[in-house]
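Apart from one protein chain that is not included, each protein chain of the complex appears where it belongs.
On to chain A.
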Amino acid sequence: MASQEQDPFAGGQGEEGDDFELMAPLLVAKLQEAGISAQDTKKLADAGFHTVEAVAFTPKKTLCTIKGISEQKADKILTEACKMVPMGFTTATEIHSRRSELVHITTGSTGLDTILGGGIETGAITELYGEFRTGKSQICHTLAVTCQLPVSMGGGEGKCLYIDTEGTFRPVRMLAVAERFGLNGEEVLDNIAYARAYNADHQLQLLVQASAMMAESRFSLLIVDSCTSLYRTDFSGRGELSARQMHLAKFLRTLMRLADEFGVAVVVTNQVVAQVDGGQFAVADAKKPIGGNIMAHASTTRLNLRKGRGTSRVCKIVDSPCLPEAEAIFAINANGIGDPEEMKE
């Protein structure tokens, strides 16, 4: 993409130095320069806020609980503190340079990796949806192995956490994939933490354990296969619709927090529902992913899978913040996901 054009960021050296310097924490007494009285800064220090940073990031309610700090004073203190401390705003330039170091986990198929910009993105939620036999679980099984590869080979160098709700977990598939990449089958299986969820609440609770495990050792992938099937049975009817969506929203927000905090890639699979009433869409046999608007907005990237000819499948990017709409063909082979035969020459 950027090969033929000039790198727009070249030639900018020397300007960025000043913007990104790290500052040592400022003592709270520094607030006196801004007009806060010495007594007030002493009260802050006594309450446990010793640096200006600590003060700037606390909510106003907490500051008001300190004896002797009225609401107006807290307001003033916070205004001054936020002026002194960089409040976490970063420029897009900095983020762009950070993103070039982002790890992508290869899916095993070069076509798919290309349209995804290198593979499944870490730190974001990717949703796969499609009918039955389109390859959703197969991709998950392959990813569970490739995430353990070193980064130089396109992997994530971390363990995998697999939450299964439909009972489709087959370790024997993973052994086949491991052979393909030259990894030891036993170790590969050891690095995959597996849990079976039995209802929607249990599914949510598993995430609590997941975050505990992620804090202890390095995980690079969290798979939920499938995220919505339990909701379909646990909540039924229009009456429970809002309860279902609230629960789903909470589950997805927890997933997002895990992705953010630990930098893991999160892959969820979703089921589809057929549009029986037709309405305006009677032309194509349209299938919509379930979960409604909550699901749609929570996932960063959505991939639509459908069956191609023979063992080949077609994957299309439906919703992505930065990738254009594109299609890729991949195949389900004996050793996992790969390129379809004809492309192998």
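As a working rule, contacts are C-beta pairs under 8 Å (C-beta built on N, C-alpha and C of every residue); 3 or more make two chains touch, one makes a residue touch a chain; residues count from 1.
The rule is simple: contacts and distances are computed from a predicted model.
Candidate names were "Cdc23 domain-containing protein", "DOG1 domain-containing protein", "RecA family profile 1 domain-containing protein" or "Protein transport protein Sec24B isoform X1", and the UniProt protein name of the unshown chain is "RecA family profile 1 domain-containing protein".
Annotation: of A:124, A:145, A:163 or A:210, A:124 touches the absent chain (contact as defined above).
Residue in contact with the omitted chain (choice from A:64, A:151 or A:246): A:246. Annotation for chain A: contacts to the undisplayed chain at residues 5, 8-9, 11-12, 15, 56, 59-60, 72, 75, 78-79, 81-83, 87-93, 95-96, 99, 117, 123-124, 131, 201, 238, 242-243, 246-247, 249-250, 252-254, 256-257, 277-286, 292-294, 296-298, 300, 302, 304, 306-310, 316, 318-319, 321-322, 324-325, 327.
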